[in-house]
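Okay, so here's the structure we're looking at.
Excluded from the complex is one protein chain; the other protein chains are retained at their positions.
Labels A and B are assigned to the chains in the order they are written; within every chain, residues are numbered from 1.
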Amino acid sequence: MALKRGRGVAAINYPTGMNLGGDPSQALVHSTPTGAFMVTLSSVDLGQGLRQVMAQICAETIGIPTEQVTIDTADTDTGPHCMGTFASRGTHRIGNAVAQAAREARQVMLEVAAEALEVDAGDLDTDGKGMIHVKGAPQKSISVFDTALAAHFKYGRSISGRGMFLVPRSFPETETGAMKPATCYAHACTVVDVEVDDETGEVDVVSVKNVFEVGRALNPSMVEQQLVGGSWMGISHALYETTEPYYPAREHGGRDFNEYLMPGPGNLAETETIVLERPAADGPYGAKGVGEMCANPQIPAVANAIFDAVGVRIDSLPITPEKILRALKAQRAAA
Amino acid sequence: MELRKNYFADERKDDLNEIGHSLQRSDVPNHVTGRTAFFADRTFPNLLHLKMVRSPHHHARIRSIDLSEAERHPGVVRILTSKDVPQNLYTILILIQVGPPDEHVLAEGKVRWKGEAVVAVLADSERAANEAAAKVKVDYEVLPAVFDMLEALKPGAPLVNEHHGQNYYRYDSGASRKVRFGDVEKGFAEADFVLEETYHSSPIEQAPTETTGCIVAPEGNDRFTCYTNTQAMFFTLDNASIILQMPGHKLHMVGGTAGGGFGGKVDVTVEPIAILAARLTGRPVSFIYSREEEMQISSPRAAETITIKDGVMKDGRIVARQVTGYTDAGAYSRHSPYGAQKGAAHYPGPYTIPNVWVDTWCVYTNRTPSSAMRGFGVTIADFALEVQMDKLARLIGMDPLEFRFINAYRDGDMKAHRQPTEGAALIECMQEASIAAGWPVAERFMKMSSKRREA
Partner (left out) sequence: MAKVPVQLTLNGTERAEFIDGGLTLLNALRDRFGDTSPKGGCHQGTCGACSVIVDGDLKLSCLTLAETCNGAHVETTAGLAADGIQHPLQRAFLDGFAAQCGFCTPGMIMAAKALLARVPNPSRDDVVEAISGNICRCTGYEPIIQAILSAARSNSQNAA
């Protein structure tokens, strides 16, 4: 009886969005009289930080600092339609809508600035810090603040924009299955090291090395939040979680956090996270959806590592000590 | 976390002002001071509490419901049954024309899973609602139930849901969603080895720390504001509109920050009945799942059974893959027909395989209806696919990582569901993993690129 070490790998891709139902989201952007920008949505922030990412996309596109953008969301009286926060679609679909709305608003803003400066709008650029200037002549400039004031009280222009991103519905072809269920794909490869106690069947995930390709990390620390939390959930799925431990029997389902098992803060694997960026052609600044894919590769990697450690295949989730011990017993009986 | 900027640098602009920077989250200052408003952080005078009476049986006919004792319980204001719901029969995906309606807001005639909503009790306090709910008497005739997907598909199995007529979802393609690409039989005949293996999972709970719920406040003029933690505001509004037979402009959904979702808050199970209760009583109504309801009543990730048969050559090429996947929807569709067919397109995984045959089924059993969860239609498929890849590599005596390089998809490769591969980056992920994990692979794999095949 001993602790046995093993290593496993898994590689995956993950689709962004849910085109099998049509996949629209809308955004509205407008400026206040003093050049703050409001983004109105009906999208839901589940904790992934949708508001912050949308503010950064809007700010980058208009050419202003992110703190000047306010996100007003999750209200069906004010926000235009959004399909919902799921299917790794938030950053990509809603982000595209916000970028489109922001481009339109930026265009109006530059037109107003051009009128005020008596130049051509096409010759103007933003410095990203609150100023609009003639390209190549930064001294000839007007602030976003003054531009917004002028738009409101002098020129009668609404600095605003509408954004609509729709991936048209894909109907699967009945005989071949030809379909376009998603747009861009994120990728991952995970290597896991485990230690399996062949006396108790317990698995200790010693280390996890995750490599994720995310399209573009719009806010790297927030991407890291998703990836690290997702990796934890993947390991949790592999070894602990189910509402029906003896599925298909219905008994013994966990009713609370004492009975429904997940790794606690004392059961964490040493985790290394590496991110690659291959921008998606259709993503806002190249972003792909990464909220779901980050929790997937750990599951098979853990299963493969367990086999590498003790030579038994557990092909049903979760991989509990009970299943491992039964498999080890069968292995010994067969030997 | 480390960003490896050396990959795909020519495809990216890295000098943007706001994008690519780890700016502080604007919502977290309120998280750390406890000021973030979750839906339940609102209080209303005269708030009513809704407690659901649920089926104790997996499958039963409802002979009668006796509310007399419960109605007399102090604090009880109203008790709702199926007769009170304007359009009691619904299915959420009807909004994208995925029918038929197959589920009742409150049970009508039968219950099809243990935990199904039967009667809604409204009382002045949570305690009174709970006590009165225990006094609702429902007379059931217990019926045979089926829990195993393959048993459910056998002739003579108890019929789970009459609205489907059989224990599986009927797609326009038949009993399953199909993908057919190349000729798998020819591929198996040519293969050096064929390996067929079956994988299983059991249901998994999204387990957000904040349970599913809503608070509804009448605004006057027969208009209602619903403070909810749904993941999809208009999905909820439009389904509530259908169920309540109220035009959409009478409904106002307000979200904000949800205390985690992970797919667990995409069903529309609390809002319609709470709005109805507010409408019928004229008072604000709170319907919040208990922790036990969240864990055992709210839709989990579906259990799946997946059989993969692969033909592989000694040199490592996979030449044929046949997959049959079963998704356990439980008693009602919810989002499961969607997830099962999403899986159909995913099964070749990130690999280029010339011959692919996939059937995915959405199967009904007498258990808690499953629905979406993080990785919907894909997570369990990836478990099965990637364990299968490990087995195949070992079968032909090849390093599991190198085996994946041989089969990895590249830009331009045609996928089984007839979409050309674009923006691939699997190879680069594996190269980086090889370095990070100290898992060396042959030099030719480290020179590969997702952008093109080697000459």
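Keep in mind that, in the parts below, contacts are C-beta pairs under 8 Å (C-beta built on N, C-alpha and C of every residue); 3 or more make two chains touch, one makes a residue touch a chain.
The shown structure was predicted, so the numbers you read here are calculated from the model rather than taken from an experiment.
**Student:** Taking the full complex into account, find the residue in A:Leu117, A:Met233 or A:Ala280 that is in contact with the omitted chain.
**Tutor:** A:Met233
**Student:** Of A:Gly17, A:Gly35, A:Gly49 or A:Pro248, which sits in contact with the chain we cannot see?
**Tutor:** Considering all chains, including the one not shown, the answer is A:Gly49.
**Student:** To test your reading of the contact rule: which positions on chain A touch the chain that is missing from view?
**Tutor:** Counting only chain A, the missing chain is touched by 46-49, 221-222, 224-225, 228-233, 256-258, 262, 264-266, 268, 271.
**Student:** Could you list which residues of chain B touch the chain missing from the display?
**Tutor:** 22, 24-25, 27-38, 40-41, 43, 125, 127, 207-211, 257-260, 262, 290-291
The criterion applied here is as follows: only the chains that are shown with their structure count from here on.
**Student:** Measuring centre to centre with CA averages, how many angstrom lie between chain A and chain B?
**Tutor:** 17
**Student:** Which residues of chain B touch chain A in their complex?
**Tutor:** Within the complex, chain B touches chain A at residues 1-5, 7-8, 11-12, 16-23, 25-27, 58, 93, 96, 98, 114, 147-149, 171-174, 177-181, 197-205, 207, 230-235, 237, 251-263, 265-266, 291-292, 295-296, 300, 303, 328, 338, 341-342, 344-346, 349-350, 358, 365, 367-368, 372, 374-376, 378-380, 382-387, 389-391, 400-401, 404, 408-409, 416-419, 422-426, 428-430, 432-433, 436-437, 439, 450.
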